[in-house]
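Every protein chain but one is kept in place in this view of the complex.
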Amino acid sequence: MTQRSIQMDEKIISRVDLLNICQDVIEKGNTLLTPGVADYSVVKDVSNLNLDASALPSKISYKSYVFPRTEPVLYYKRSKNDVQLIDVNIDSKKIVILGAKPCDANSLNIMKHLFNWDYSDEFFNMRAKNFIVIGLMCSHFDEYCFCTSVGSSPVSEKGSDIFLIPLDENNYAMKIITDKGKEFITPYSGYLKSGDENRSKRITENVKQPDVAFDSSEVYKWLGENFESPKWEGVGNLCLSCAQCAFVCPVCHCFDITDEDYSYTEGRRMKNWDGCQFGNFTLHASGHNPRDIQSKRYRQRVNHKFRYYVNKFGEILCTGCGRCSRGCPVSVDIKEIVSNCKNDQKELR
Amino acid sequence: MKIGVFICHCGENISSTVDCPRVADVCRTYTGVEYSVDYKYMCSDPGQNLIKDAIHKYNLDAIVVGSCSPHMHERTFRNAAVSAGINPFMVEIANLREHCSWVHDNIEAATRKAIELMRMAIEKVKRDKPLTKIKVPITKRVLVIGGGIAGIQAALDTANAGYEVVLVEKEPSIGGHMSQLSETFPTLDCSQCILTPRMVEVHQHPKIKLMTYSEVERVEGFIGNFKVTIKKKARHINEDKCSGCGMCITKCPIKKKAYNSFEEDLAFRPAVYVPFPQAIPNIPVIDETVCTYYKTGKCGMCVKVCDREAIDFGQKDTIHVADVGAIIVATGFKLYNIDKKSADSKYKGYGEYGYGKYRDVIDGLQFERIASASGPTSGEIKRPSDGRVPKKIAFIQCVGSRDDSKGISYCSKICCMYTAKQAMLYRHKVHDGEAYIFYMDIRAGGKMYEEFVRRAIEEDKVKYIRGRVSRIYEEDGKYIVKGEDTLAGMPVEIDADMVVLATAMIPQDGAESLARTIGIPYDKYGFFNEAHPKLRPVESTTAGVFLAGACQSPKDIPESVSMASAAASKAIILFANDTLEREPVVAKVNEDICAGCFYCMKVCPFGAVEVKDVKDINGIVYKEVAYINQGVCQGCGTCTATCLSKSIELAGFNNEEIFAEIAAL
Amino acid sequence: MPHTAEIKEIIDESPDTRTFRLRFRDADTADRFEFKAGQFAEYSAFGDGESTFCIASSPTQKDYIECSFKVYGKVTQSLRRLNKGDTIGIRGPYGNWFPLEEFKGKNLLFIAGGIGIAPVRCVINNVLDLRDEFKDITIIYGARSVSDLIYKQEIKEWKARRDIKTVITVDPGGETASWDGEVGFVPAVLEKNAPESENTVVILCGPPVMIKFTMPVLTGLGFKDEFVYTTLENRMKCGLGKCGRCNIGNVYVCKDGPVFTYAEIKKLPQEFNNFKFQIANYKLQIAFLKG
Amino acid sequence: MDKQNWEPKIAAFVCNWCTYTGADLAGTSRLKYPANCKIIRVMCSGSIDPVFILKAFERGADGVLVSGCHPNDCHYNAGNFHARRRWDFFHELLDFIGIEKGRLQFSWISASEGKKFADVITKVTEDIKAMGPFTAYKKMNSEFTIDFPEEPSELPEPEFQENSDKETE
Partner (left out) sequence: MKELIKHARELLENGEVAAVIGYRQVSAKRTKPVIITDPEETSALVFNEYCLNNLAVYLTKARIKLLCKKNDKVLKLAITAKPCDVHSIVALIQENQIDRDTIHIISFNCHGVAKDFGFDFNGDNLASKCITCETHKPLYYDALFGEVKETPQASDTALARIKEIESMPHNERFEFFKSEFDKCIKCYACRAVCPLCYCQRCITDKTIPCWIETSSHQRGNFAWNVIRAFHLSGRCTGCGECDRACPADIPLSLINRKMSMEAKNLFSFVSGRSLETPTLVGSYNEKDNNELFM
């Protein structure tokens, strides 16, 4: 992965200048996001900004800024016989993410397939268009990380418009990856100094990377052959059916549509996150539920991520960030499950 | 869904502050409203016809009437709807009169409120579901609790109508307080003489099953279908064998170890006894607490003298179960016992009168026994302390009654009359005696009552002093009664030989726990609550449970008897049908989502919640859920609010309907 | 963004099933709205949400579209409250359709149970409008009881036609005194009538339990999996292949379906262990849960 | 909405047997009280779910009153006791998360207490008026709402009748 960057334009920027750019972004009325402990949060004051490549990924990914956890899709007003409908204006403010983890950075790229096959989701596209991702090399990894197993890495530039590599305490190597990134940085080119690719390469090559835990193509194959495997029961018994994993996941994208009245005649139709682990996700009005027990639901989750999505769009629906496992109240670890699935000696749990 | 809206002017009662045509106009603009109209009197025949015609003409599915309170005319409009082919529960009433036009002056504000009330009702009716009345079978048997005059009357009336009766009395004999009385006011006829034939009739009636010395332990079920558990206390006498000869009583060596409670503790009784000679049934009871056999295992005198071998020391309490369709509660009263041995913790007062301390300071019932020909003194008025004939008696009324600070707030109603009667009896028996009565007011409402009191004052020269007594103390064998004559405005002091306190009537011991057993409400004094103070005075709020006599409030004999007859007729009315129709406002469990926590069971005031096993196709129980017995459920809905998973809905007031009302606020 | 449509007519098909005849409020939309037999749409009861039903009228009928629904959940209850003249929202058409072009020149066998007749009816009427292009047509329709039969008027018309064979049946116990049709479950009736399997396309729709027992009968009669068409209607919400609800294996039923052949279904993951495959069109309204 | 002319919106959940009948009595006695309060009748105070109160706030209520039979007078014996426990909790909870206690009030009003009903409604209305609109909740309600373009009102502005603004209660 690091070889590709040789052709790219590499610059050096000091921490102070980077903050100046951020300040300017905020002053122009755009949103600047940076990862925090729980969630990516909007930065109001750049002076406290801390770019730490070794930080733990935030508990929640930033997908909600492109695919909000709840948003109106239309408004209606009823009168005696008629209904008046009003479309929603999509907020098209520019959003800059500073310091996105490489695993997060790729999330929009993965999700965009889904939102653009057949029907294009304007809500998603509008927001994605105005999104500028400044990725930051990641030097953290723990037992839950497995980016290397799903074709990414702590130094992957995939999905970033601009990618930063910390050189020392006050300087970053900056790679401009996309045209969007270039367009964004051009006004600030005064801050940039030319860099030395070898220097950053030395750093990226020495970053500790999680071991590859599984081979995704083998998982793909196993899933195809073991739909009815009794092994799913093990994890089904442990999992508590919350959707924490789906909601913190940078690429899970299931949603629900529901109407809400906010006055006697007026209301809105909301699009809300939903999760395939909820027992009533597939429950029909008749009471029939195709995925009635947790093992089936967990099977769906793994299959969707590692097989169906690959079939349909050619990519794994997973960035290997490990959030779902890190946050799971009962420590169900998707990495462990996926790596153990082929091993007959081990149960899935 | 097509809804018809009907706004009533109620003459001018509504239209004077609510612009009815405007309300009708606005309602017409609401989704689903097919027809909307206002009219002078909706409840009149033409008004109802207007509704019926509209239902036919516009093919309406539901109607909303904006009129007076649903408590007034809900039934009228429901019937109108039914006759036009709509389910009665697809009718909603918006209360535009009591809750709107009558309580607001401002026309604009009242009209707006009326519109909003209508809007809420319209939204509710959209979610209403057609309901059908519930039918329950009826067991045609009555349980009468209490064998006083009220219970006796109720039992006889019901039995004479041809229905079986179970009469439960906790004492060894029926008769109650009336059997203790000497003469009754205002006719001065002998109490026992009129009561005893009734008691015998009860005993001999083929339809009445008499259970004395018994108590109601548990009541389950619901109107038409109660299941009552009765504990029959051990008499230690075999009832089938006993002939009532009384030999055991005469031979019992225990003579002075127990007070005779029938004689209000003015006499002793043996360990084996009948409460009084005319007792029904005339079967003695052995008092375990004093009987030597139970203490030492010896004696057995009664066994020796009983030629029918009826004595059974080993007898145990037995439990009996009866299925009944109605319950008449007639547990009666007792007297407020000042500082006596079993003083109520609730009421403590009047220690200054020396009751319990001075043997000649007695209460009304004790005086009745003294004055009674069958009493301990054979009807002669004598002092309990020394047997002297008192030459001066002070009667004190309202001891406990009408006294917020020490006693109770209500008037015990009978004290004025019986005090007058007792003073009169005293004057008749002790011609040179003086009778003083301290009173607050004379309340002599009743046929011949006022005349009776006048007679006491005028013919029998009873001296009435208006005022309260502050203190009684003993001095030289006399009781100095210190009080105030408020009419004269000066203190008075009477040196009486005997003092009679007309203590208040309070509910019988254990009334509250019985109320909880049956599941009927009671007031703060412990009197049972009637369903409606005016219109349903003999029914409790629990369907199928009726009240008779002084357990509901202080009453004299004729009132108790008439209430008992009324209660009996209520039961008879109930039995006139084979099944019972009930409002379908009951709760229902959604078994699919019930989590089986049974909080509903814990909160249900009527015990309507049962455990139900849900089985799969193979008959294997796969979960336990709550089930609500529709016959028992009274429709309060407490379970619906307690249910955490919202698996219970109250028909007619389900959550969807209430949410719709809130949404239309 | 849904289009608004006016309810022109309400037809009570059975105690709990209704048909709405709808016309778009906007004339332009009405002109442009085109669909093929088998497609579905999202119908909105504003304030209570959206629900998925197939379009029950024939594509050849240009004046209006119809949908039929059985009252189960929140949306259908809300729809039921609506009156003639009220407005609902329609999004669509979505999904794929029955390839009528391929059916031409073949025999057609329609098998439907319960409200599963709705999508089938759309195809039947479409086919009947182009009657000459098909060979023999047989309709087998069953319902729980006589009152549960829907499209009673049309059934009469079908029965009256000589050029189609119509067999109507009700479950044992569901017949009335005056009932002159068959009594028995659909698979049994099918077996009894044993239609010609050669060169025949089957269009099958009904509750899962009916499908479960009908498939072996069809196979036994010699029908080929590739010629058995059915429509899968899972719980769907968006209709756009996004929300993830209708995902089975590689397919999003709302985009890649709802019309599948039995051969195609066999290739999907056997997600639904009791039944050979999953067909939930029994209850066509899908969006919201029963409360 | 200017504060001067602001009228609070109040919902009252009352039991059918005591308070509703008490309210009827207030009407029969022609007692006057402010028109801000709208009654929602339920069978027993025990059947009122706290969610009802939240829903009322969501629909713009500025205050809520819950009322039932006096303890021991419950038509259903014990519904109000269970209700009392429930409200003790819910009230503390709302207070803790910042909803002033006056927004949600409780009373026992018997069927014979028409006067008390009128007094309670008057008091609650005055309390809420003094507290002002429930802006905190209303702000929360207004998230994701839009103003629809005004349509010409279907109804003519109401004409003021002669005695209409005689006195505001």
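Letters A, B, C and D mark the chains in the order given here, with residues in each chain numbered from 1 onward.
We take it that contacts are C-beta pairs under 8 Å (C-beta built on N, C-alpha and C of every residue); 3 or more make two chains touch, one makes a residue touch a chain.
All figures in this text were calculated on a predicted structure; none of them were measured in a lab.
Contacts of the undisplayed chain with visible chains (whole complex): A, B, C, D. Here the missing chain is touched by one residue of D:Ala78, D:Ala111 or D:Ile128, and it is D:Ala78.
Only one of A:Asn237, A:Ser263, A:Asn311 or A:Asn343 touches the absent chain when the whole complex is considered: A:Asn237.
Checked against the hidden chain, the listed residues B:Leu535, B:Ala576, B:Ile617 or B:Leu644 yield one contact partner: B:Leu644.
Not every partner is drawn; the one left out touches chain A at residues 37-39, 59-60, 64, 69-70, 143, 234, 237-238, 240-244, 246-248, 256, 258, 260, 270, 272-273, 275, 278, 280, 327, 329-333, 349.
Interface residues of chain C facing the missing partner chain: 73-74, 77, 288-291.
If you put the missing chain back, the residues of chain B touching it would be 592-599, 602-603, 622-624, 642, 644-647, 655-656, 659-660.
Assume only the chains that are shown with their structure count from here on.
Centre to centre, using the average C-alpha position, chain C and chain D are separated by 49 Å.
Chain B and chain C, compared by their mean Cα positions, are separated by 64 Å.
With each centre defined as the average position of its C-alpha atoms, the distance from chain A to chain B rounds to 71 Å. Touching of two or more other chains is recorded for residues 59-60 of chain D. Residue positions of chain C touching 2 or more other chains: 86.
Taken together, the chain B residues at the contact with chain C in this complex read 1-2, 31-32, 34, 126, 656.
Every residue of chain A that touches chain D in the complex is listed here, in rising order: 70-72, 75, 77, 79, 84, 86, 262-263, 266, 268, 270.
Of all residues in chain B, only 29-31, 33, 119, 592, 663-664 touch chain A in the complex they form.
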